[in-house]
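Here's the structure we're looking at; comments come further down.
The complex is shown incomplete by one protein chain, all other protein chains being positioned as in the whole.
Note that the chains take the letters A, B and C in the order they are written out, and that residue 1 is the start of every chain.
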């Protein structure tokens, strides 16, 4: 199982799913209409490291985080 | 009489002289060999305002200041 | 070097603490940047969420970059609510040289604004409203949206 966390203003509880690549996670999340806008403007981290492609292999216990637009300061 | 002040590291007591323009002050100071290097690298203020030409008219009581290279901070 | 606090920062105390911590470091320049909540748009204050694991790695990468130029960074940020005229953010650079310090505080603060995983909310009429219009998508955002991103 892979755990998906939605950070900051996305305000959605974490979900767990079976997935062996980030592409599979993307496909599953695209089915959720409430996430549509967030998927477009969020960055993605796997185990707290930002990633830039969907071909990331995932294994049991991995964490995928969605980071929506930021504004510290 | 015009008063000439030598600031910071020039370490020379102020002098007073008769002069009706800054050009006359320049001529008088050039006669002082100990000032030769300072004249080349110093800026000049008349009554505490920096000036950029020698054709400045001077009157009794005016103050001319020589400002050698600076390094605050 | 990265300090997170619940609520507003004690700015004089942090600026003093950092100055004293580095007083024997032979740094010629110390430049703090202090961010304070402005009274604008009818807000009562701001509120912040922080995702600490990625903030820490982002900060550590900057600290290494600073070390390569002989400099040192410190940063403090608030979690939760910060009211009008209180401060939520301090970034500071210590450097032997003035030029390095001036360049680094600017680059650090700008990258912080663009990349640090912190989310800002307006406190307005008792609500906590995501400051979407002032927020910046982190580089590479949209990855999961696919072709229609």
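FYI, contacts are C-beta pairs under 8 Å (C-beta built on N, C-alpha and C of every residue); 3 or more make two chains touch, one makes a residue touch a chain.
Bear in mind the structure is a predicted one, so any value in this text is a computation, not a measurement.
Asker: List the neighbours, among the chains on screen, of the chain that has been left out.
Answerer: So, taking every chain into account, the missing one touches B, C.
Asker: Which residue from C:31, C:114 or C:131 sits in contact with the chain not drawn here?
Answerer: Candidates C:31, C:114 or C:131; residue touching the omitted chain: C:31.
Asker: Name every residue on chain B in touch with the hidden partner chain.
Answerer: Interface with the chain not displayed, on the chain B side: 7-9, 22, 25-26, 29-30, 36, 39-45, 48-54, 65-73.
Asker: List every residue of chain C that touches the chain not included in the displayed model.
Answerer: Chain C touches the missing chain through residues 11-12, 15-16, 19-20, 23-24, 26-40, 85, 96, 98, 101-102, 105-106, 109-110, 113.
The criterion applied here is as follows: only the chains that are shown with their structure count from here on.
Asker: How many angstrom lie between the centres of chain B and chain C, each centre taken as the mean Cα position?
Answerer: 50
Asker: If I count partner chains per residue in chain B, which residues reach a count of at least 2?
Answerer: Not one residue of chain B touches more than one other chain, so the list is empty.
Asker: Counting only residues that touch at least two other chains, what does the list for chain C look like?
Answerer: Touching at least two other chains: none.
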